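As you look at this complex, bear in mind that one protein chain is not there, while each of the others sits in place.
After this line comes chain A, so read on.
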Amino acid sequence: MKGVLVDITRCVGCGSCVVACKLYNNLPWSNAPHLGKDAVLTADNWTVVKEFDVSKGKESVWRFVKEQCFHCLEPACASACFAAAFRKTPEGPVIYNERVCVGCRYCMIACPFSIPKYEWQARFPRVQKCQMCFYRVKDGEMPACVSVCPAGALKFGDRDALLKEAKERIAQNPGRYVNHVYGEKEYGGTCWLYLSDVPFEQLGFRTHVSTESIPHVSERVTKWTLPVAGGWAAVLTALYLATKGSGGAEKSH
């Protein structure tokens, strides 16, 4: 399973990754900003680099966060979709098949990171999000964004190896990083991992979240469906037969 390690301390905010994404995926340049404080993911912005002005110790600093789909190990979007339009590939990327999508947008509700976006202006809109350049990754190449990063902020590789490396970077540079690899455990873990020197909650990350994956949470209720259906049908049949004679026949008219 592949992944990408994002080291926020190394990102200079140049936005090369955004350009590479637009070009490789043939996405139009829309009005929604893709760089800066107001950068926002949209159907055309599969990745953006968002600027945060934060204080670190006494000084105030800029930090840049590359945002895109996290490619969860157990993706909520895929488990929510009733047409199986989202699929977790063995290589890691979570990809979307527009042909079968019904457009119910439950995936947008289900994703804990609010990643999937919608082509609102289209007659038959698609759900849009980063595909982690699936066809490149499948061929053993790195995603387009990673290949152009001039600052070494993005590193592509096996997720396990990247996680190990992230922990080593924290251990070997005392005081440089906050002691947390975002994506290791969040919602069951994600293929994209982040390192930072300022607390993640100041950088727009949702912290203190469940370490249980969303599919797992909903499985806790959906597993009851068939037993309840079967049991309830049996109980109702029994009640129906037991009370049949009472209170008049069914066809009383």
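Criterion: a contact is a pair of C-beta atoms (placed from the backbone, for glycine too) under 8 Å apart; a residue touches a chain by one contact, two chains touch by 3 or more; residues count from 1.
Quick note on the criterion: contacts and distances are computed from a predicted model.
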item: Name under which UniProt lists the unshown chain, selected from "DNA repair photolyase", "Ni/Fe-hydrogenase cytochrome b subunit", "Beta-hydroxyacyl-ACP dehydratase" or "ABC-type polar-amino-acid transporter"; value: "Ni/Fe-hydrogenase cytochrome b subunit"
item: Residue of A:Val61, A:Ala171 or A:Leu236 in touch with the missing chain, whole complex considered; value: A:Leu236
item: Of A:Gly3, A:Pro112, A:Pro143 or A:Gly189, the residue in touch with the unshown chain; value: A:Pro112
item: Positions on chain A contacted by the hidden chain, ascending; value: 41-42, 76, 78-84, 100-106, 108-110, 112, 114, 117-118, 120-126, 206, 209-210, 214-215, 217-222, 225, 228-229, 232-233, 236-237, 239-240, 243-244, 246-248, 250-253
